[in-house]
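Pasting in a structure now, in structure tokens, and then I'll have a few things to ask.
Every protein chain except one is present and positioned as in the full complex.
Chain nomenclature is as follows: A and B, assigned in order of appearance, with residue numbering initiated at 1 for each chain independently.
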Amino acid sequence: MSVHDVPLLEMKHISKDFFGNQVLNDINFSLKRGEILGLVGENGAGKSTLMKILFGMDEIHQTGGYGGDVLIEGTKVSFASPSDALARGIGMVHQEFSLLPDFTATENIMLNREPLTYTWLSEVFGPRMNVLNRKEMDAIAKAAIGRLNVKLDHQMLVSEMPVGHKQFTEIARELSKEASETSEGIKLLVLDEPTAVLSEQEADSLLSSIKRLSEAGIAIIFITHRLQEIIDVCDTIMVMRDGMIIKTVPAQGVAVTDIAHWMVGRQVDTSKREVRTFDYGSSPVILSLQNLWVNMPGETVRDVTLDVHKGEILGIGGMAGQGKLGIPNGAMGLFPAGGTVTFEGQQIMLNNPRNFLDAGMAFVSEDRRGVGLLLDESLEWNVAFTAMQVQEKFLKKYLGGLIQWRDQQQIEEETASYVKQLEIRCVSTKQKAKELSGGNQQKVCLAKAFAVNPKLLFVSEPTRGIDVGAKALVLKALRTYNEESGTTIVMISSELEELRSICDRIAIISDGKVFGTLPATAPSAEFGLLMVGQASTQDWGGAV
Amino acid sequence: MNVGRPIELGKGFVRSFGLPRIIIALFLLSLFILAPIAGVNVGTSFSDTLNRFGMNAIMVLAMVPMIHSGCGLNFGLPLGIIAGLLGATISLQVNIPGPASFFLAILFCTPFALILGWGYGQLLNRVKGGEMMIATYVGFSSVAFMCIMWLLLPFNNPTMVWGYSGSGLRTTISVEGYYLHALNNFLSIRLTRHLVIPTGMLLFFAFFAFIIWAFLHTKTGTAMTAVGSNPVFARASGINVDRIRTLSVVMSTWLGAVGILVYQQSFGFIQLYMGPFYMALPAVSAILIGGASVNKASILNVVIGTFLFQGIVTMTPSVMNSMIHTDMSEVIRIVVSNGMILYALTRKTEAVR
Partner (left out) sequence: MTLKMTPSKRLVRFMANNTVPILFLIICAFGIPLSGYSANYLVSEIIVRLVRNSFLIVSLLIPILAGMGLNFGMTLGAMAGQIGLIFISDWGIVGIPGMVLAMIISTPISMLLGWWCGKILNMAKGREMVTSYIIGFFMNGIYQLVVLYGMGPVIPIRNKALVLPRGYGIRNTVNLIGIRKALDSLLAIRIFGVLVPLATFILIALLCLFVLWFKKTKLGQDMRAVGQDMEVARAAGIRVEHTRIVSIVISTVFAGYGMIIYLQNIGTLNTYNSHMQIGMFSVAALLVGGATVAKANIRNVFLGVILFHLMFIVSPMAGKNLIGQAQLGEYFRVFVSYGVITISLVLYEVRKKRDLALAGQTLAAQQEVGA
């Protein structure tokens, strides 16, 4: 058997669990030289975990390794770190740029792999005293850029580049990793959402570069949410869902709708879901967003118009980076925003959280540790603080209101009651928030929001990073709260099934706009289509 | 029971309290034990320590509001001191003798402290993340600027200006006849021939400590702590972070101004020109010795820290001198105080966000 008959990469029976939480289950696939594999799946389907296993990231080793075998050219490997993977010719281009802004393209491409010219000082002070060989650096960088066949000035500073050129620089960096005594030259390139930030033109030229690379014998794993690109450029399409491979098919003749269906079309036990019919006719609009734009890095909202009815649970879904998280953050005023937000007939001035809170709304942030909690303070403080500052709760007043004293007893009582109600596991209400587990921290965030008795509650990614048991509890608490106190809830989540389990209707955000709104009972394939930016085939408009 | 548990407990204690603090406390304790052996009068030493405690405690207290609001250690304390000096000199210029001049000085320093503190606060709001270095140099430049002003300002009370030229303030001005020992002598208790308790001064500190303690229990005080703990959280709770920070800086500046006046009434002199230059460092290290970190501090930290720091400053020269006939106290003070600041700066705290 010659080298060319053996698949370049084979993954056999790969499985992985994070502390009992199964995220990958019996993954099998192989990849030939020069093959382009399109890998698609919802957020959390297991794509990134699979890639982390391939590259031997620390995260995998620290959480107990993985099951199954990874084979490169027929030999079993287990990489200790990404640089080991690189030595075997496997490179990755990440979603975030890891480029130095004040270096030129060449300098970035050759970072820490610069060819050197000998100087005598290196004899005394070590090899780092050798001088960079700029000529050779330029030559290698140019060659790497040449393989991409794009117009990219190798002398340009990264800080002055358009975003597409940054992406090309990153890819060129991987390509320039030629065979040497320590590495084998690039054979497999993993591209994680390379076109997400590119304009259409740039994306086109990137896709043609990908094809060129594959013709040169480099295999490519292409991860993207843009399904048409997958169909255009890939040889094989692999769809993942819930940690399993659902489908591996040749790209020839596949339609976008098929992929969308495979991505989200899971069999859900519908009996578990408590379907309720919400009477939109009799409940007025409580919150109205008109042409909202939000400048939240990575979650830009461009033009969102959306009405929320009093008493409903509205879900907002969509792929990561499409702007769904920007909506509550912008409405609250945490990020620069524009447009009109009207709450109970009153227009809310944007860009000042105080106005949002004073109007009677609350927000549970997706960034628990950064925005949601005072990690170094007690649970009591976390629960009571916002209510104290905004609504002057938990205060005793002396001297005709001149002195507003913290009412420790009332704070303790209220916190204790939330601890009981939400089953927050803690030693005491005096415990510091940073000492709690993720799920319990999330419950503290909810308690903080409940304590202000909001008329409308935004909840952003309430179940991110918490275990299954806590997830169910959090969702149940939200539904109960909605039913018992009549509070309108707007829930933003990347997990469609989660939204479908408690929401009345769900708006899907794509490219910073509302792409469509469906009742939660609509088939999941319909949502799948909306999420990948395809208009629904059926007319559901009548329901909402 | 195994032996491991007490060791674990001990380790936990060392970790929570910090090894340097334990060493410093033990060092001070050994100084007090050694003092009688070395022939140093413990009564005098203790009396001196108490006196110095009272002199410096309010300036250490001035660290608390800024640490709470996340502005870091107030290396810009000289700015507050300058406000205090302005109050003191104007009070002497007005020329009302006796303890009343002390309260006049506090009255006169207040507008300066408010204005300077407000401006300083505005500046620090624009340089979030780099506060400490800039605070240091704000302190230095304001001291240098005031050097020019002390020469030029039209003071003419003969006790204050240079005798030969009749203009320009002296480098040190005696407050005798004005507010010398205005607080020290109030209700002071003489226990033995050597041990005097400056009750008035201690009460004065206790009053301010209570005010700050109480403030931190109010709505605004709670907001200040939250701003220091997590400014993004505070913003998301509708707090105007910049305003709270400015308030904390104004408070710190005003406390610094009052602090130097208390210092002067006990010390007996107003020190102008380069006098306030290095005054921030002892106050900063005192609160750190007391157990504060770059973004957490309490009144207890102030009390413990000032006592330990001033205790060492008072005890080392006398004990050392009689033990080994060498005055190494200056060196020990420099190493201890700056070592403590270095220790605090290198801790991994939430301050770096």
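By our rule, contacts are C-beta pairs under 8 Å (C-beta built on N, C-alpha and C of every residue); 3 or more make two chains touch, one makes a residue touch a chain.
Predicted model only: the values in this text are computed from it and were never measured.
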{"item": "Omitted chain - touching chains that are shown", "value": "A, B"}
{"item": "Identified contact with the non-displayed chain, of A:23, A:99 or A:419", "value": "A:99"}
{"item": "Among B:43, B:119 or B:339, residue touching the chain not depicted", "value": "B:339"}
{"item": "Residue of B:29, B:127 or B:300 in touch with the missing chain, whole complex considered", "value": "B:127"}
{"item": "Option from A:128, A:151 or A:420 whose C-beta touches the chain left out", "value": "A:128"}
{"item": "Residues belonging to chain A that touch the chain removed from view", "value": "83, 98-103, 107, 111-112, 114, 116, 119, 127-132, 160, 162, 199, 293, 295, 297, 300, 302-303, 336"}
{"item": "Interface residues of chain B (partner: the chain not displayed)", "value": "75, 123, 126-130, 132-134, 136-138, 140-141, 143-145, 147-148, 151-152, 168, 281, 326, 328, 330-335, 338-339, 341-342, 345-346, 352"}
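The rule we apply is simple: only the chains that are shown with their structure count from here on.
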{"item": "Inter-chain centre distance, chain A versus chain B - centres from mean C-alpha coordinates, in Å", "value": "48"}
{"item": "Residues of chain B touching chain A in the complex", "value": "217-220, 222-223, 225-226, 229-230, 232-233, 235-240, 296, 350"}
{"item": "Complex contacts: residues of chain A adjacent to chain B", "value": "332, 334, 353-354, 356-358, 363, 365, 370-377, 381, 385-386, 388-390, 392, 395, 403-406"}
